[in-house]
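The complex appears here without one of its protein chains, the remainder shown in place.
By written order: A, B and C. Residues from 1 in each chain.
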Amino acid sequence: MSATAQVDRPRPDSGTRGNANVGRLVVEGQDRPGIVSAVSAVLTGQGANILSLDQYSSGASAGFFFQRTVFDLPDFAARRPALESALAAQIGDELGLAFRVHQVCKPKRVAIFASRADHCVLDLLWRHRRGELDIDVVCVISNHPDLADDVRQFSVPYLHVPVGSDKRSAEQEHLKLLRGNVDLVVLARYMQILSEEFLDEVGVPVINIHHSFLPAFIGAAPYKKAKERGVKLVGATAHYVTKDLDEGPIIEQDVVRVTHAETAAELAQHGADVERLVLARAVKWHCEDRVIRHGNQTVVFSR
Amino acid sequence: MSATAQVDRPRPDSGTRGNANVGRLVVEGQDRPGIVSAVSAVLTGQGANILSLDQYSSGASAGFFFQRTVFDLPDFAARRPALESALAAQIGDELGLAFRVHQVCKPKRVAIFASRADHCVLDLLWRHRRGELDIDVVCVISNHPDLADDVRQFSVPYLHVPVGSDKRSAEQEHLKLLRGNVDLVVLARYMQILSEEFLDEVGVPVINIHHSFLPAFIGAAPYKKAKERGVKLVGATAHYVTKDLDEGPIIEQDVVRVTHAETAAELAQHGADVERLVLARAVKWHCEDRVIRHGNQTVVFSR
Amino acid sequence: MSATAQVDRPRPDSGTRGNANVGRLVVEGQDRPGIVSAVSAVLTGQGANILSLDQYSSGASAGFFFQRTVFDLPDFAARRPALESALAAQIGDELGLAFRVHQVCKPKRVAIFASRADHCVLDLLWRHRRGELDIDVVCVISNHPDLADDVRQFSVPYLHVPVGSDKRSAEQEHLKLLRGNVDLVVLARYMQILSEEFLDEVGVPVINIHHSFLPAFIGAAPYKKAKERGVKLVGATAHYVTKDLDEGPIIEQDVVRVTHAETAAELAQHGADVERLVLARAVKWHCEDRVIRHGNQTVVFSR
Partner (left out) sequence: MSATAQVDRPRPDSGTRGNANVGRLVVEGQDRPGIVSAVSAVLTGQGANILSLDQYSSGASAGFFFQRTVFDLPDFAARRPALESALAAQIGDELGLAFRVHQVCKPKRVAIFASRADHCVLDLLWRHRRGELDIDVVCVISNHPDLADDVRQFSVPYLHVPVGSDKRSAEQEHLKLLRGNVDLVVLARYMQILSEEFLDEVGVPVINIHHSFLPAFIGAAPYKKAKERGVKLVGATAHYVTKDLDEGPIIEQDVVRVTHAETAAELAQHGADVERLVLARAVKWHCEDRVIRHGNQTVVFSR
């Protein structure tokens, strides 16, 4: 109840979303003197104006360098090839750095995998609808039919792909749906382990939400384990999926306080609130090119 | 992605929900020696077994006493009158305390008021559906038609009561819907101020979620004010509504960290996550008889 | 800078500290109907008035029961034997419960073990001096001489007991100092593992602060491991020491947010703030008889 009917309406971008002339440049590699200046010089030389810049070096000597730059480049589409050539020559060849350019008006295409638990997938769809997540949700894929109505309420296709004893055939169906169509797969409490082959073949990053504060309680039933260990906080961890279960690079984590008086099921309830929040942050940051993987760690320019 | 498909399923009660023989007793009043024993003796004398007990005294001398007791009373319905008589005699008359008895299997009937913002109302409905909130949602009443489809998806009636210049006639319609039908009104970002007359006439508690950490930023547009003041945290406050705007007894509050880099709209986005969480806690605690008003403060037995 | 020189002065007790007529009763055991009433009846029958009561049952059936009661008993010292006899008969023999009675005016006697890190030990001494901890600090024992001046500044004896290759002889010296003289040993970042023999012989609880969010990062160098794993939060855990390293019952935990940009040393700095806070809470709650061990878990009546 507020004094007037006028509400603060979320305007979830800061002015760049959907702007065809705005790009993001991510640069990473072995650190050495002069990188910031060199990148800045290339962008300026190509007619781009730097809107914002985040940078991090992992150490004074022999460290790694990471930079995310948002820039405005009039007539972006036409001038992108020249920009990329210049970057390849002066940043790639000369300084030995990797780089990638993204056009902000092309949101990442995302497939969400879910099972029966609804809290993570519905929260992502709801945030997308209200404009918090600048993504295209291509589809929701589930090994159960339960969430079909809830998902379709958001006008998103729901594809039921049962996973039986022949897991590989389900994965083949997944790959047929995904290949070429998505830039990211999000496991929103999908209760199946992806095979190493799938991860190799899908060709895009896969983000998972694990329902514990990793590395505590790896594997199944973490809230039950948390209750047995008698912890006073439970948490959730969003991470990139690698072939080692629950061992991939961590993007985001958070926790909530619990007491002796709560059952494992109540821990799971509190944890669900953390899971959906942590996963939403991780997806948002990934899709805004704010997350850079480095070995088994991440650099997150989250603001 | 977990190692098995077996998920920790929330079992949201701790064994008492829906049990027709379980009751809650709330006692409050001027503190004096022997209250815990006296209450315990009455319950035992009437055949009840105490399952859990929370108690608080506000001061060593001349303080106030508050107690919440959950008890099992076989054949509850038949024996309730005798229990209440005994309490009236020994707790009421003799010790000068107020008390109320609730049968746990009768959930509180709740009407939710909303306007156009969906995050609080949908979160309450979703928590109710998954079994977190032991309430009956009688209806959602809104001064706008926008959320009808989303609400009805949860099989809850949506009633559009426009509020024009003649606010009093809308309130009369509200009262017709509510009187005798609900035990609690929840304002889930309802952007209208309730009149003092309405509060007098509705005859049940009204809980509001204010989108700031009260007493900071009373009134309209708190996120805009928060941005202007340059705060580093934004918050939300659930409180009972009184005739003094945003001044009622606080039930629950929480905050989230923000930075200089976020716009007022982005503060509102972060704040929305806190609002829905804080409101859900307040409603849950109220409906489990865990909140006792005392002057302009509350005693909250939150565990 | 406040508008007046009048400061809110901490008065760290709530009226009972040092009161020779106030006692605490802790009851635990197999749950069964009627315990709360029975305890209440014994106390009342012995002339005690219940000041506050915390109670928890671990399950509806076949669960465990835990209760902490603070009571006023005029002429406490003289009437304590009769009270304990009545409890033994009616709570012990009849209901099969364990119980213990503490007189509030007799603070627990505490020995603090430290090594070279000063943050935990100095914080405990400082909190003790300002009246936050109702304990007697008997001495600080260290395997290094470094902190002698800082500790003695608080008028607390500092005993330097070097630990060489013959660890057992150091432990014998510890036991000579401790036996009969202390009610609690606190390891305030003491960088030595206590032997199983020592734990058996010391005969009082031992609380340790581990510099990670257990069960993550058990053992040595947790901040280094946390950095390598790329976690986004670091934490600390206060627990009772058992013969299994870092596996004892957890009393309290907390965390603090970190980023990719922080070194292991900076994680250690942030962690130190959490360590001293978590350890102080655990010691305070233990010494106020708010912590009950149950298997490898704890029940903490923290308010």
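Here is the rule we go by: contacts are C-beta pairs under 8 Å (C-beta built on N, C-alpha and C of every residue); 3 or more make two chains touch, one makes a residue touch a chain.
Model, not experiment: these values are computed from the prediction.
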Chains shown that the absent chain touches, full complex: A, B, C
Touching the absent chain when the full complex is considered, from C:Tyr190, C:Phe213 or C:Trp285: C:Tyr190
Option touching the unshown chain, where B:Val22, B:Ala111, B:Leu184 or B:Ile250 are the choices: B:Ile250
Selected residue (touches chain absent from view) among C:Leu122, C:Val156 or C:Leu184: C:Leu122
Residues belonging to subunit C that touch the chain removed from view: 1-12, 14, 115-119, 122, 126, 130, 132, 149-150, 153, 187, 189-194, 208, 210-211, 219-224, 241, 245-246, 259, 261-269, 272-273, 277, 303
For subunit B, residues in touch with the removed chain: 56, 213-217, 228-233, 235, 249-255, 259-261, 296-300, 302
Residue numbers in subunit A that touch the chain omitted from display: 14-16, 33-37, 40-41, 43-44, 49-57, 59-60, 72
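The rule is short, and it goes like this: only the chains that are shown with their structure count from here on.
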Rotation, 0 to 180 degrees and nearest 5, that superposes subunit A on copy subunit B via CA atoms: 180
Type of subunit A:subunit C copy interface by residue overlap (half), same or different: same
Centre distance in Å when subunit A and subunit B are each reduced to the mean of their C-alpha atoms: 36
Euclidean distance of C-alpha centroids - subunit A vs subunit C, Å: 42
Residues of subunit A whose C-beta touches two or more other chains: 259, 261
